[in-house]
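Omission of a single protein chain aside, the complex is shown with its protein chains in their original locations.
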Amino acid sequence: MIQYGGDYNPEQWPEEVWAQDARLMREAGVTMVTVGVFSWAKLQPRPTRWDFGWLDRLMDLMAEHSIAVDLATATASPPAWLVRASPEVLPVTADGVRLEFGSRQHYCPSSDTYQRAAARLVRKLAARYANHPALAMWHIHNEYGDHITECFCEASAAHFRRWLRKRYADIAALNHAWGTSFWSQHYGSFHEIEPPRTAPGPVNPTQVLDWRRFCSYALLRLHRHEREVLRELTPDIPATTNFMSMMESLDYWEWARHEDVVSDDAYPDPADPRAHLNAALNYDLMRSLKGGKPWLLLEQAPSAVSWRTVNTPKPPGLQRLWSLQALARGADGIMYFQWRQSRAGAEKFHSAMLPHRGTDARGWRETVRFGAELGRLAEVAGTWISAQVALVLDWESWWALEGTDHPSERMRWRELLRPWYEALHARGITVDFVPPYGDLSAYRLVLAPNLYLLRSEHAERIAAYVRDGGRLVCGPFSGVVDGHDHLHDGGAPGPLREVLGVVVDEFWPIPDGDRVGVGPDAEATWWSEWLVTEGAQTLATYTSGVLTGLPAVTRHSYGRGSARYVGCHLGAGIGPVLDGALTEAEVLPVLDGPVPDGVEAVRRGPYLFLLNHGDRETDCPCVPGHDLLTGARTGRVARLGPRGALVVHPLKSLREDR
Amino acid sequence: MIQYGGDYNPEQWPEEVWAQDARLMREAGVTMVTVGVFSWAKLQPRPTRWDFGWLDRLMDLMAEHSIAVDLATATASPPAWLVRASPEVLPVTADGVRLEFGSRQHYCPSSDTYQRAAARLVRKLAARYANHPALAMWHIHNEYGDHITECFCEASAAHFRRWLRKRYADIAALNHAWGTSFWSQHYGSFHEIEPPRTAPGPVNPTQVLDWRRFCSYALLRLHRHEREVLRELTPDIPATTNFMSMMESLDYWEWARHEDVVSDDAYPDPADPRAHLNAALNYDLMRSLKGGKPWLLLEQAPSAVSWRTVNTPKPPGLQRLWSLQALARGADGIMYFQWRQSRAGAEKFHSAMLPHRGTDARGWRETVRFGAELGRLAEVAGTWISAQVALVLDWESWWALEGTDHPSERMRWRELLRPWYEALHARGITVDFVPPYGDLSAYRLVLAPNLYLLRSEHAERIAAYVRDGGRLVCGPFSGVVDGHDHLHDGGAPGPLREVLGVVVDEFWPIPDGDRVGVGPDAEATWWSEWLVTEGAQTLATYTSGVLTGLPAVTRHSYGRGSARYVGCHLGAGIGPVLDGALTEAEVLPVLDGPVPDGVEAVRRGPYLFLLNHGDRETDCPCVPGHDLLTGARTGRVARLGPRGALVVHPLKSLREDR
Partner (left out) sequence: MIQYGGDYNPEQWPEEVWAQDARLMREAGVTMVTVGVFSWAKLQPRPTRWDFGWLDRLMDLMAEHSIAVDLATATASPPAWLVRASPEVLPVTADGVRLEFGSRQHYCPSSDTYQRAAARLVRKLAARYANHPALAMWHIHNEYGDHITECFCEASAAHFRRWLRKRYADIAALNHAWGTSFWSQHYGSFHEIEPPRTAPGPVNPTQVLDWRRFCSYALLRLHRHEREVLRELTPDIPATTNFMSMMESLDYWEWARHEDVVSDDAYPDPADPRAHLNAALNYDLMRSLKGGKPWLLLEQAPSAVSWRTVNTPKPPGLQRLWSLQALARGADGIMYFQWRQSRAGAEKFHSAMLPHRGTDARGWRETVRFGAELGRLAEVAGTWISAQVALVLDWESWWALEGTDHPSERMRWRELLRPWYEALHARGITVDFVPPYGDLSAYRLVLAPNLYLLRSEHAERIAAYVRDGGRLVCGPFSGVVDGHDHLHDGGAPGPLREVLGVVVDEFWPIPDGDRVGVGPDAEATWWSEWLVTEGAQTLATYTSGVLTGLPAVTRHSYGRGSARYVGCHLGAGIGPVLDGALTEAEVLPVLDGPVPDGVEAVRRGPYLFLLNHGDRETDCPCVPGHDLLTGARTGRVARLGPRGALVVHPLKSLREDR
């Protein structure tokens, strides 16, 4: 079964509305709702007063209607009484401003007071509902890292120091790691260290890197505390926390280890005609976080959100198309924020499954229609996706890459990754993400659009993969620093130098607005490098600018495999480079023929998903079988309407079919 | 008599200059000066020392020269000694920064210390000059809301809580109004509430709305304290405070109730070729604030100001033209900031009636020339303007409209209002502004460019107006929320749904840069709506985009009147829509023929003002009579030079003339 539903905030409505809600949920085919995300103040209106009565009634109501509850631990926004009694619960900015109550997520990640109060609430909730028939899953906290990714208060500083002490053991090790002989930054003891608050100029980059590591850790620590209480009291109930797609501040590889199921909140912008590409990327990441295990799309907007400058609604059919996209990429549940549109508060203009206008609204009709449709796709649930290509993603490299005082601030991870991913997407090639310490052996091709920070032990894993016959394509500004953000000896690509057969003489960033020719017909922006080959073969050279004639793209045979290096940012021009590697690695696309422009083609288990993101009718290569959505037969070519979709169950297994 | 003069700051000059000033004022035809706006430190140089001697001499000098004094209460900038003795007088930002002395308007609106010290000063001044022959008017404080519209200190927080307690009586009512069941924001008591300081994310919108209400109230409370002292001691002297045109932070409807005469500070930008349109709008508002009563233009710049990035001077004749414009729209006084240009300080480059260069300057010649000209317009003073069209303006709706987390941040009150006003201006149709609780019965047509927040009782007044035969045109995103910023049941336009005969299925904001066709030949930007008619007739539909074919403009017969709804932002395209309504409402323009481009035509009392804002000679429909400025006869057509003006006293009453 594919879960269908959304966030449900019954505390915003009189109880007489609940019965109507339950009835309408059934009408819409809702199977699960997320309850209580911001209910702390309702559950514990005073330090010593608990009020579970309303939640008891709600849970019973859901059980009566056979609607499962993803019950939130309600800890993301502590109540006013806690904040007023213990103002140190509130987070502090790098400038020393203590942020005020009145919004949400107003907590210091290192606050013991907050953590104790949260644990108490979780324990109460878990004890009370452990055996409630409606309880299907725990929703821990909410969107960790949203609004608050860091706090600079004294408690956070002390926590940071404890974390550093554990990491480095003695101050000499920290001084070495942080390179404090630079700018007279030597520390005599851990007591002298503070968080990277606003300073006269750029702060020590390793300090900042460690701070980012610490901040991801500090939030994960909170998460694990809640998780442990739940595991103790409800060992059989799965738990999740809603991730926020490819988010910079949290190392989701580390986080996912503590999830029973990965879930995601995804809000692609309907005003962006390329939004589905980024969505696909994020869904592939969610699937990859637990090694391919199906995940849940826990939040998306039925139509417009309310937090952009201009919030474009979803035209008819887009909600359905984008939901099928998540399904195609491994989701086992399609859920929304939120069930019933709020009348008050900061999200009252955020669309909902049941809009302000009620059951007369177009939105409601789409909710009901898609609920019915999902029912026909039940067999897709639980199936897995198999990819032949892996993309290396490393959060600590991302953090280090986007530090200050680099050759160019234009080198941002998501910008570097995007064209690589999109080139594969356009070719109908599905990818997994892997951490730099992940198992690469299953993949025919490994792509590393950027690995600015690369530990030698990780480089060695990559080298071994190539030596053993793997194919690697590595992007620019990689292998630059080690885990302390220190330059590798001899310059980039550091520990990949032997694998790639090149060395960088000098980074050569390209000024904004400039373009440099890369033969035969590509162009580089943002970045190039004065590259020297050491055994590698030159695939393309610069055709304009200072570097004219120097190698831009290279290929090096190494062991039984090969490694390409791309020394510049090619944007969409990365496509032909990848084609060479794909051919060499014998990677097979999903479809036999070329994927039409705007169409997304993915295989999940035996099923072939064809999704037309364009607004024109399109013919697309297909396979004989039948479409789960309509029951209609399919052949070698399928016609897709604007925003149209097919979920094809092929006659033969797809793998055989190839 | 039309008052002529300006701010006079004698404390900036040695007393020997005063005599020269008085003589030159007479030469220029000055009748009134505003004195003492920033004299607190001079009047009370130490806590216990008062120095009125210099002001006595100045007042006597003015009396001797028959120049009336608009005497300031001098409270807008407390002296250094007060600030140093009581630092809590200084205001605090949302980030907690206490602003420093050294500029002006450095006071916390909720500071009792400040208020007591100010009251003491006002009492001293009023007692001393109550019977001085020069005293003609009180100028209370200065530009309330300039620089400081709010303060986030502890005293302000306590004051806010007291105000909330009075507003809501019990905390449950506040929790309901603020919708605190959202995001766990429930308050257990008023003690837990703080101002909307900087928070992790968007703050509760009703809290913010109440804060804006409170801030307007807190400043008005200061104003009323001063007003009461003056009323007690000088009951016969009129008092004013200088407004700042259509200012967002103060509800001038509420404020104007406490003014004997409305006065305005207006600084249109000479570099903006459309500045006169906005000026006209502001002057119409000033006139409307006390139901049409003549008002005073208390400050304008003779030429350039000094606070813009680039301060463009007024070319020859522009000062005169723009002054006549204020007169045309109801002003009984034309005054300037300031009389003599300062030699030092932050406004030394602000132009003055008597410039740095002295009596050789072009500016001085214009000052003298216009003073003489004004003398010839004395009979205009005291006459009223009659309008057939009303524009609804509601400050609390404005505040709520411009809250955060809305469908589109592009929906700003002034931007929405502007094209409606300009369309009327171009047609020679004068409008009054009215509050949503105002009397509409006198108007043939009522326009509501936006009423995002609309209380049901106000909607009922509008409905009754239409039922009784009135004509209404209502703009988009109206009737959305109630007085608590809660969505009206069933969606927009909420309580106007029956009147307008439409309901909004979904707001459909238009991304920046996009344009959507509206038949036959208009275009919408920023905003559209998925509109459903419920009895209304469709006047125009969308001709491109997702909403193609859906209604964009509608008309609904309701009772004995009719109501048009415009579901999108049409910009200048609103003109044809208004034409239909004007025709139906039988609204008569000022002139018989079309108003030439760039010409402004207004009737005030019996007088017809024709103002050519263009820099070309233009022929314009006119009426037989004579021009007060030159004494020349006028006929059915008048020739206006560049920046030329006529003030025509018609042979026949204008109403008859029609």
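Here the chain labels run A and B in written order, and each chain numbers its own residues starting at 1.
Note that a contact is a pair of C-beta atoms (placed from the backbone, for glycine too) under 8 Å apart; a residue touches a chain by one contact, two chains touch by 3 or more.
Small disclaimer: the values here were computed from a predicted structure and weren't measured.
Trainee: For the chain left off this view, which of A:G5, A:G145 or A:P196 is in contact with it?
Mentor: With A:G5, A:G145 or A:P196 as choices, the missing chain is touched by A:P196.
Trainee: Touching the left-out chain: which of A:W40, A:W81, A:W399 or A:F507?
Mentor: A:F507
Trainee: Which residue, A:H406, A:R515 or A:H649, contacts the hidden chain when the whole complex is considered?
Mentor: A:H406
Trainee: For chain A, which residues reach the chain that was dropped from this view?
Mentor: Here the touching residues of chain A are 95-96, 178-188, 191-207, 404-410, 484-487, 490-491, 503-512, 526, 530, 546.
Trainee: Which chain B residues would touch the chain omitted from the figure, given the whole complex?
Mentor: Interface with the chain not displayed, on the chain B side: 9, 11-12, 38-42, 45-46, 74, 76-81, 83-84, 91, 95, 97-106, 146-148, 271, 303-304, 306-307, 309-313, 315-316, 341-351, 355-358, 360-363.
Criterion: only the chains that are shown with their structure count from here on.
Trainee: Would you mind pulling out the distance in Å between where the CA atoms of chain A average out and where those of chain B do?
Mentor: 49
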